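One protein chain omitted, others in place.
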Amino acid sequence: MLEFSRRALLGTALAAPFARGAAAQEGPYILGSVFPQSGPNAEYGGVFTAGVQLALQHIEADKLLKRPIRYISEDSQALPQQGVIAMTKLVNIDKAHWTFAAFTAVSKAVAPIGDRAKTVMINGGAVGPDLSGLSPYFWNVIPLAHLETRALLPYLVGQGKKRFALVYVDDPLGDAILKELGEQLPKVGAELVGSFSIPRDAQQFGPVAARVRQVRPDAVYIASFGAQQSQIIKGLRNNGVSQQLCSYSAMNLASVGSLPEAEGMTFTVQKVDYAGGDALTRRFAEDFRRAHGKEPTVYNANYYNGCRLFGLLAHELEKTNTAVTGDSLKDTLHRLKKFPLVGGTGEFDAAGNMMAAIEVVQWKGGQLVKLA
Amino acid sequence: MIAYFSNLATLVAIFGILAVTLNFMVGFAGIFSVAHAVFFGLGAYAGAQIALTVTPNPFLACAVAAGIAGVLSLCLALPALRVRGEYFVAASLGLQMVALTLFSEVKSLTGGIGGLTNIPRPQVFDVEVGVLPLALLALGVLLWAIHAMANGSFGRTLKAIRDAESAAEALGKPVAVAKALAVAFACAGAGVAGALFALHMSFVNVESFTLDQSVLVMAMVIVGGTGTLFGPLVGAVLLLSLPSALSFLTFIPPTEVGSVQQIIYGLAMTLLMVFRPAGLLGDQNKGKSHA
Amino acid sequence: MLFVQLLLGGVQNGALYALTAAGFALIFGATKVFHVAHGSAFTLAGYVFLYGWTHNWNSLLSCLAAVLVAVAFGVGMERLVYRPIQRHEGSFFTVFVAAFGVSIVVQNLVGVFAGRGFASIDTPLSNASEVLPELFLADVFWVAILVALVMFVALTLFLSRTNAGVALRALAQNPDLLRAYGLSSSRLSMLAFALGSALVAPAAILSAMTTGLNEAVGNHVMLLSMASTIVGGVGSLRGAALAGLLLGVAESVVLVFLETQWASAASFLVLFGFILFKPSGMFGAAVAK
Partner (left out) sequence: MTQLANNAPLTCEGLARSFGGVKAVQGVSLALPAGAVTALVGPNGAGKTTVFNLITGNLKADEGTAQIRGRPIIGLKPWQVARLGVARSFQDLRLFTQMNVRDNVLAATERGAWFWQGGDRRARLAAAEAAMEATGLTALAEARAVDLAYAERKFLSMARILAAGADIWLLDEPASGLDLSSRLRFGQLLRDARARGVAICLIEHNLDVVVDLADRIAFLDRGLVLAEGAPREIMTDPKLAAIYFGDRSHEAAA
C-alpha cells in the first residue's frame, strides 16, 4: 500500500500542472503525515505510522470510500522547522486532504500553514494544553496534558504524595506542564517543591538528580518525550532518587517499559479496553498484534482513530456527493460530533478536541498495570 | 507544483544569501566561521519581532535585522582579530553553542524552542508581497556588491590580509578595521536572510539556527567553491534540492528517508573534499603550489 | 553536600572527557589534523560494546571489540580521508568539512542499523549508593577514575619510554626534524590516530553504562574534546586532559547556581574566553597566530 502510493506520487507530482479540476475530484484522497522518521524521536514516528497504516488497510478492506487513498509520509524529525517544510510540501504540492501532526512544538509550527490552506490536521500524540483551539482545522484525538495531570495528581496525593519535584524539558510541552503543576498541585493539597528544566539534547542527569534529592520530594514528575525519557529515568534512579516517579502518556513507549529503572513509574493514558471493548476495538487490537507481534499502544490507537475519522467523514460526504474539503470535513465533524472509534465512541467538542476517559497506569515488570 | 517550486526557490534564494555572504568571509577574508547561523538567527528574530509588533513591512524588517546582526558581529570579529585557523573555528563553534543557548532561553524575545508563530505576511503599503521576489532582489544586490568589492580595493585589501596579514599591515592597511567590516558586512547579509526566512516561514524557532545549519551553509560554500562568485549559489541549489529529490525515491522505506538523506549529504561532503577540494566551480589548481 | 555531590559527579565525567580530549590532542598535536570525526569513534566504540553486551559476549571481548573498532575507524579516517586531502591541498578547512561529513554519515548509519534513540547497558556498576549522608556514589565512579589513571600512566610511559612514543612527540614539535632523521611521518600519524582513537573506547564503554548512548552522542564528545585541547593548550596532552577534567567539573558544579540548560554554554564560554584572552591555553607555548 505504502510503496504503491509513494510511487504513484511521482506521477501525480509531474502531472499536476496539466491535470487539474476534474482529475483532482476523481483522483485519490491524499493523506499526509508529519512525523519524526529520523532523529532521537524516530521511535514515535514508527508507532504513529503503524496506527495510520492499519486504519488505511481497514478502510480499504471495508470499501468504506469510493475513491482510493494515497498516503504520504514526511519526516519532521520532531523539529518545528522540518515540520514546516514538510507541511508546506503536503499542503502545496500534494494538495493533501487530511494531515497528521505530532509533537507540541511541531504542531504549533505547522498549524498556521494548515489553517491558511484550510487543511485538516490531526494530532494524536502531542499533549501541550495550548494545542486546543490552535485552528478550526486542528483537531486533537488525544486528551491534552491538563486533562492527564488532573487525573494523575489526585490519585498520587491520595497515595500520600504531597511534595512534587518536576524535571521538565525546556520546550512548550515542558513549559505547559510546569504551569499546569504550579496551578493544580495547590488545589489538591500538594505543592511543587522544585522544578528543574533540562535542554532537549541533555544526556547527563546526575547533577539534576542531586538537586532533585535536595528538595526532598515525595514524587518526581518527568515531563519529557522520546529517547530522553529513558535517560532521565535511568539518571535519576542511578543517582539516588528513589522516590515515586510519575509522568504523562509519553511514557507509554516499549523502550521505557523495558527499562528496569522504570519499574513503578506511574502515569496516565487514555482508557482503551482492547479485549473487552467493542468489535472495532477488538479488530484493531487483533490485526495490530498479527501485523506487529506486540500489543498496540494508545498512540497506535490514536492515529488509527485519526485516520478512521477521515474515512467516516469522507464516507458521509460521498453519500451526499459533496466535495471533500477542509471546510466540508469540518462542518461534518461539528454536525455529527460522535463517532465509533477504537476505545469506544469518540465525542468532539467545539474546539475539535476528542474527549476521552483517562486511567492511571504503572510499569511493572515491563507490563502496563492499571491502577485507577 | 508551482507553489512547491516557488517555496523551494525562496529557500534557495535565502540560503543563497547565506552562502554568498559566508563565502565573502571565507573566500576573501579567510575567516572560517561556523557560526553563520547565529547571525541568520539574530536577523530572523529581529525581523519576526518587527513584523509581529511594528509593521509587516519587509524592508524595515530587513534593515533592522541587518543592523542588529551587523553590530553583534563584533562577537565574531573579536576572535577573528586574535586568532586564525583551527582556533578561530573553535571560537566560532563556542559562539555558536553559547548563542544557541541564549536563543533557547531568552524566551521573551525568541519564544525558545516553541518559537515565534503566526508571523504576518510581508506587506508594502498594505499590499501583500511574496518573499521570493524580495529574496531574489536581496540576493541580486548582495551578489552585485560582492562582485564590486571583489574587484575593488576592499576585496583586494581582504585578500591581501588573507594571504599575508603582516605585509598588508606594513602597507598601511588597518587590518582590524578591514576584518571587522568584512565580518559585519557578511553577518548583516545573514541577518537579511534571516528576516526573509522568518517572513517566508511565518514561523521561526531555535532549531533553524543550530550548528548543523551553520555547517550546512558552510558545506554549500565549500561544495560550490570558495572565493568564486556563483559557486556558493550552486552549492545552495544542490544541497537544498537533494532532500527534495530524495523524497521522490520510492524504494526507501519512509522511516529511513531522513537518515538516507543525511547519509547522502554527509557522504557528498566528504567525497567532494577528498576528490574535488576546490569545490565544483573552484579552480582546482588553487593552493597546489604552496602546499 | 550538593556542591560535593556535583563536584564528584563532575570528576567522574571529567575523567572520561580527559581521555577523549587527550586522544584528540594527541592526534592534533602529532598530525595537525583537527579530527572532527573523533566523536564518531566514540559512538562506534560505544555501540560495538553495546552489541557485544546484548549478545552475551564475554565483557572483555566486548571491550576489545570496542577498542578495535575505534582504532580501525581512526586509522581508516587517516588513510582514506585525511591523507588524500592533504596530498593535494593542505587547507585545514577542507579537512574539517570532510570529517564533519563522515560524522554525519556515522551518526545516521548507527541510527539505521542500531536503532535510533536511547540505548544503555544495565549493570549494577552504575547504581549509586549512599556512601555518606546525602552523598551518592556509584562504583563506576571509581572505575572511571581508575581507568583514566591507568590509561594516562600507560600513555605517558609509552610516549616517554618507547622509540615510537618519543618519535611521536618529536613529530608534534618538529616534523621537519623527523624527516631529516628519516623516520616515516606517515606511519607515525597512523600510530597517532590509532592511539588517539583507542583512548575514546574506555570513555565510550563507561558512558554506555552510565548516561547511555544515542546515535548523536559523539557530537558532544567531539565539541568537548576540541574545547579541552584548546583550553589546555595545543600540543600539551597533559593540558588537554586537565582541561577535559576541568570542563567536566565546571559543567557539573555550575548547576549549583544555574539551570541545566546553561551547563554546556558554560564550557563554551570558558573556551571563548580562553581564545580571546589566552589563545595559547593553559600549558601551550606557541601563540596561535
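Observations
By written order: A, B and C. Residues from 1 in each chain.
The rule is simple: contacts are C-beta pairs under 8 Å (C-beta built on N, C-alpha and C of every residue); 3 or more make two chains touch, one makes a residue touch a chain.
All figures in this text were calculated on a predicted structure; none of them were measured in a lab.
Displayed chains that the missing chain touches over the full complex: B (touch as defined at the top). The chain not shown here is touched by just one of B:Arg121, B:Lys159 or B:Arg276, and that residue is B:Lys159. Contact residues of chain B toward the unshown chain are 149, 152-154, 156-157, 159-160, 162-164, 166-175, 177-178, 181, 185, 286-287, 289-290.
Here is the rule we use: only the chains that are shown with their structure count from here on.
Chain pairs B-C and A-B differ in how many C-beta pairs are in contact, and the one with more is B-C. Of all chains, the one whose CA centroid is most distant from that of chain A is C.
Note on chain placement: the centre of chain B and the centre of chain C lie 30 Å apart, centres being C-alpha means.
Multi-chain contact residues of chain C (touching two or more other chains) are listed as 108, 111, 261, 264. The residues of chain B that reach two or more other chains are 101, 104-105, 256, 259, 262, listed in rising order.
Considering their complex, residues 38-43, 170, 196-199, 201-211, 213-214, 226-228, 230-231, 234-235, 237-240, 255, 260 of chain A touch chain C. Residues of chain B touching chain A in their complex: 1-4, 7, 11, 101, 104-105, 112-115, 117-118, 201-203, 205, 207-208, 244, 247-248, 250-251, 254-259, 261-262. For chain C in complex with chain B, the touching residues are 28, 34, 80-81, 84-85, 88-105, 107-109, 111-112, 219, 223, 226-227, 230, 261-262, 264-265, 268-269, 271-272, 275-276, 279, 288-289.
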